[in-house]
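For this view, one protein chain was removed and the others were kept in their places.
Letters A and B mark the chains as written, and numbering starts fresh at 1 in each.
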Amino acid sequence: MDSALILEWVIKSAILIFVLLTGFAYLTLFERRALARIQVRIGPNRAGPFGLLQPVADGLKLIFKEELTPAEADKVLFTLAPVVTVVPALILAAVIPWGRDVTLFGRQVSLSVADLNVGVLYIMAVSSIAVYGIVLAGWSSNNKYALLGGLRSSAQMISYELALGLAFVPAILLADSMRMVDIVEAQHPWWFVVIQPVGTAIFLIATLAEVNRAPFDMPEAEQELTAGYHTEYSGMKFALFFMAEYAKMIVISSIAATLFFGGYLGPGVDRYPWLGPLYLFIKIVILLFGMIWLRATFPRIRYDRLMAFGWKVLLPLALAVTFITALGIVLEMLWLIPVLSLAAGLFTVAMVHRALRRKAYARA
Amino acid sequence: MVDAWLYIGLFLLVGIVIPGMAIMISWLVAPRKPNPVKQSPYECGVETVGESRVQFKAQYYIFTLVFLVFDVETVFLFPWAVALGKLPLFVALEGIVFILILVAGLVYAWRKGMLEWV
Partner (left out) sequence: MTPLQLVFLLTAALTLVAAFRVVTTRNLVHAALWLVVTLFGVAVLFVLLNAPFLAVVQVVVYIGAIAVLFIFAIMLTRREMRDQGAQLNKGWWAAALVSLLTFGGLFWLTRSWDGFTRTAAPLPTGQDTLSALGKALVSPDAFVLPFEIASVLLLAALVGAVYVAYREK
């Protein structure tokens, strides 16, 4: 471990954090503009050209806002909760490979920053920590809405974490490794979304629930919960919850891109490794737009149905998909995997449809 | 190997410092004029009734219990998934047996109505 390596790490972390923070700021603008366009509005366009200074204005405003702390709140935990929420969002980014090794200033620079051999499990571990920020915020606020909202969100997160964890397994099975770089390289001719489309769909749905986004956005269920776990938060602490949500959106899109959409792979990457980060960026933006589009399209799902969907639809389907992938690999018939899993997916959709028509969805 | 983890440790520190600094800066520059009305719990303008830390449905606990079981199962599946491609057919099936035993558990919990929210 030489000093040049440490310098390289520091630079890479600084770049990564900078990208995440600006990405978060401009994602908020992107979302507002995109939603506005979908709803035939214009969206924020006053601050700077095309509203490009809007995030700066929002940030400055939130810094100077008074922060309210409820008198009977648990002060330490109340301050700790936003920090605990932001940390997982940031440290998840450490394991995502941005590209192959490149030569820079005569030095071999690896664009996969922390190349862990348990990369995928690391992601699962960090996302399981994310529950704490929400539980702490809800509990420490000393507010009924916050407590109920926090509990609901955390129960939702742990329920969908199972489907999320099982959705990782097909990718690992296909790549024979938990290392993120190996998983990307294993997608060379075919992205895993082609081999395992249903697994990808489960992953995307479960990640929506993990980041509390529409249609699973319990914290924003104003009619029943005010603002859920962050009801009592204002000023900078509220901004941190906001930041955690958007940073997590970015990170989770990049994880989805890495695991199922070929990561940094794309035409010409073999010759020009610098194209890798660009391809990854494009894939992330497309996935993020998908998330925003979903928010504009779907109404919020009722809480009991949300739990039923997680436990009775996604979890069995994820188990079936794992089973099918393992079977296809063991029998050495890879074409069997997409065929069987699509059949399983269609069967599930048909069953849900039938149950909904019988209006007995919760009991089906 | 430990090198990569040191990097993650470094990243964790940075990840704690950034939100900490944001809170510090705002603490320095933001006004602070607390009064009892501002500091009361927000309940849409209605006076608070009773304890704020209410007790809640036992369902949360039950779902967490079931979650714990399946979480452990998922973790067991990961190393098996890594090794699957290098295993003979018969041995690979052991993992599938493992899954099936837990599917039986899921079916049992479902039939008993554990997965009902209401």
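Just so we're on the same page, a contact is a pair of C-beta atoms (placed from the backbone, for glycine too) under 8 Å apart; a residue touches a chain by one contact, two chains touch by 3 or more.
On a predicted model such as this, the values are computed, not experimentally measured, just so you know.
Peer 1: In the complete complex, the non-displayed chain touches which residues of chain B?
Peer 2: Its contact residues with the unshown chain are 1-2, 5-6, 9, 51, 53, 55-56, 58, 60-62, 64-69, 71-73, 75-76, 79-84, 86-87, 91-92, 94-95, 97-98, 101-102, 104-105, 108-109, 112-114.
Peer 1: Touching the hidden chain in the full complex, which residues of chain A are there? Just list them.
Peer 2: Against the left-out chain, chain A lists 74, 77, 116-118, 121-122, 124-126, 128-129, 131-132, 135-136, 139, 151, 154, 158, 161, 176-178.
Here is the rule we use: only the chains that are shown with their structure count from here on.
Peer 1: Could you list, by residue number, the parts of chain A that touch chain B in their complex?
Peer 2: Residue list for chain A touching chain B: 1, 9, 13, 17, 21, 62-72, 79, 82-83, 86-87, 90-91, 94-95, 113-117, 120-122, 124, 128, 139, 141-145, 147-148, 151, 155, 158-159, 161-162, 165-166, 168-169, 172-173, 176-178, 226, 231-232, 235-237, 239-240, 243, 303-304, 307-308, 311-312, 315-316, 319, 322-323, 326-327, 329-330, 362-363.
Peer 1: Tell me, which parts of chain B touch chain A in their complex?
Peer 2: Where chain B meets chain A, its residues are 1, 3-5, 7-8, 10-12, 14-16, 18-20, 22-23, 25-27, 29-34, 36, 38-44, 52-54, 56, 60, 63-64, 66-67, 70-71, 74-75, 77-78, 81-86, 89, 92-93, 95-96, 99, 102-103, 106, 110, 115-118.
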